[in-house]
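Here's the structure, in structure tokens; my notes come after.
One chain of protein is taken out of this complex; the other chains stay put.
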Amino acid sequence: MSSELELTCIMCPASCTLKVTVEGNKVVKVEGNQCPLGAEFAKTEISNPVRYVMSVVKVKGGDLPTVSVITRKPVPKNCIWQVMEALAKVEVEAPVEIEDVILRDICGTDIIATRRVKRVLRE
Amino acid sequence: MSKYKVVIVGAGVIGSSIARVLSSYENFDITLVEKEPDVGWGASKANTSIIHPGHEEDPDIHPLRAKLCVKGNGMWRTWTRELEIPATWPGELMIFTNDEEEKEARKYIKLAQLNSVPGVRVIYEKELKTLEPNIGREAKGAVYAPTAGLITPFEAVIALVENAVENGVKLMTETEVLEVKVGDGRIRGVETNRGFFEADIVINAAGLYSDKISHSAGVELNFQVKPRRGEYLLFDTDVEVKPRRVLHTTPTPITKGIYAITTVHGNLLLGPTAEDLPIEAKDDTSTTVRGLDYIYQEATKLLRELPPRSKAIKTYAGLRPEPPGGHWLIKAYSDPWGFVNVAGIRSPGLTSAPAIAEYVTNLISETFDIKLVKKNNWNPYRRDITRLSNRPLDEVDELIKKNPDYGEIVCYCKGVSKAEILEAIDRMIKIGTKTITLDGIKFRTYAGFGTCQGSFCRWRIAKIVSEKLGIPYYNVVVKRSKYGIGDVKTLWIERKGERG
Partner (left out) sequence: MKALEYDTVVIGGGPAGVAAAIKATELGLKTVLVENRDLLGGIPLQCVHPGFGLHYFKEDLTGTQFIARLLDKLEKLGVERLLKAHVHSIEYLDYNNKVVNVITSKGVVKIFAKTIIYAAGARERHLFEIGVVGDRPDGIYTAGEAQTLVDIYGIMPGKEIVIIGSGDVGLIMARRFTLEGAKVKAVIEILQYPGGLMRNVLQCLNDFNIPLLLGHTAVKVVGKKRVEKVVVAKVDENLKPIEGTEFEIPCDTVILSAGLRPYLGVLEKLGISIDPTTGGPVVNEYLETSIPGIFVAGNALVINDLVDYVVEQGELAAEGAKVFIENNGIPTKNWKLFEKGRNIRLVVPHYVSGERDVIVYARVAYPERNVYVEIPEIGLKLFNYGVRPAQMIRLRLRKDMFSKLGADVNKILLEVKPR
């Protein structure tokens, strides 16, 4: 029993409209993608949709009061809130470098910093 | 000589003008009470900002209005100079487009003669075009009243209050008068949300709520102030066509007519509507599509070209306090002794304010038998904030060398520097406002009045306030509530707290 559904690919701003033919839980055909990423997206979106989760966490002693963070890999959609809950209580000390690990091993990946924070000496 | 404790209810243009004048006498210890976080946030904030010549007042119907309007017009020339309030004096053109309107307009010449308003005369197309090159194509002529002026009303109130405080007046903001206390036929004081203030004399200048205050003192129980809403369209300073003069459509029995003006700071302003709202709607300053469309439509009579609606930088509305029959209620009472009504001060309230202040002072002296003694150290002068914009670059350079905060521009659209923001905060602290608000800074510095309406600079200004006052960033007050509800994780922490 095959069915067709329409998906918007989110892999890049082109936002291609994908026509996906599914049999049971398997993706059989993908049309409408302008690149291979679209085909990959269709497969995971049907079986195990994943998303990057981005946020900011508080920083002490830095030139900005927050540092932006993101999951190193996209996490399963139903894991998004676990990530956010974990980030709610995190506070890091400046300096922070891009790619510094802020939290290890949440939902199968790490959470890394995506902005540089310089240390500022306060009187 | 005993000092009389005076409480003035309402720090609008009327209350603050009275405060200024009374502060020049030894006889009074004055407290100016205002329910909003800052001064001039009532009817004084949103009106057409015109200093009227006085030729639109009928002395038979409204003799007090006519007399004090003409007097006030003259007094503002001195007051704006003493208080460094920016003002322009462009004169007014009441435009007529047909014979019927001309007949109506000519009635105002008669009134001008009765009220001794100088220079009012009819002019026709050719001369009209020299006085106002941007006049609407349908205009046949106009009644020209050369003594009309423009002022920015909230700037005027701020200047008045700064000067009054300098001369000993105490300002209490966020203080609402709940009840006027009378005992033994005399004023005892006022009960407010911040406690009881003793007073010998209470002056009711509470604008839209002046009926409530009067009733509380037990006088004029049938007096009612009704809110009359006026909507406005304000455009950016760089529109193609702006009027040189104050342009006004001729009032007819059906419509009061609208104005097109170039404000003191160069914006095109169109409006107002005149809509009577139910008496309970004393806080309804909402704008409507119908009202704004009406103003835009009417303005085509005045200007040869209007900017597109998308060039509107702000739309807003104000409420005028309409008394019954349009009659101002200005009276001092012997019973209860010490109560003074300056109530229902609708147009020409702004124009007449200086004259009303003097009139009320004399009324107080006569009714309460007080021999006025002038202070010999009263300071009539007040300096405006030192502003960077509109200065030549060498002056800008000098200012920066003296104070580097002039070199940090916070509001890009209006070129306002950090030094001006800091000075505005200092001035608010000096006059005694309880809360520093972003709007208060906006009204004092013009930061946020430009093309972007604060989307670039508001967070910057809030940061300066937070740093200067040492308060958390999210607690900075915008107008009446806070900029943020907490830090970015506040809602998650709350949620965790709930789960316990």
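Labels A and B are assigned to the chains in the order they are written; within every chain, residues are numbered from 1.
Convention: a contact is a pair of C-beta atoms (placed from the backbone, for glycine too) under 8 Å apart; a residue touches a chain by one contact, two chains touch by 3 or more.
Just so you know, these numbers come straight off a predicted model, no measurement behind them.
Considering the complete assembly, subunit A touches the hidden chain via residues 8-17, 32, 34, 51-56, 58, 63-66, 68-70, 77, 80, 84, 98, 114-116. Subunit B meets the missing chain through residues 238, 283, 285-289, 292, 309-310, 312-316, 388, 393-394, 396-397, 400-401, 404-405, 407-409, 412-413, 415, 417, 451-453, 455-456, 458-459, 463, 473-474, 478-492, 494-495.
Assume only the chains that are shown with their structure count from here on.
Subunit A and subunit B, compared by their mean Cα positions, are separated by 53 Å. By the touch criterion given at the top, residues 56, 58, 66, 84-85, 87-89 of subunit A touch subunit B in their complex. Residues 487-489, 492-493, 496 of subunit B are the ones touching subunit A in the complex.
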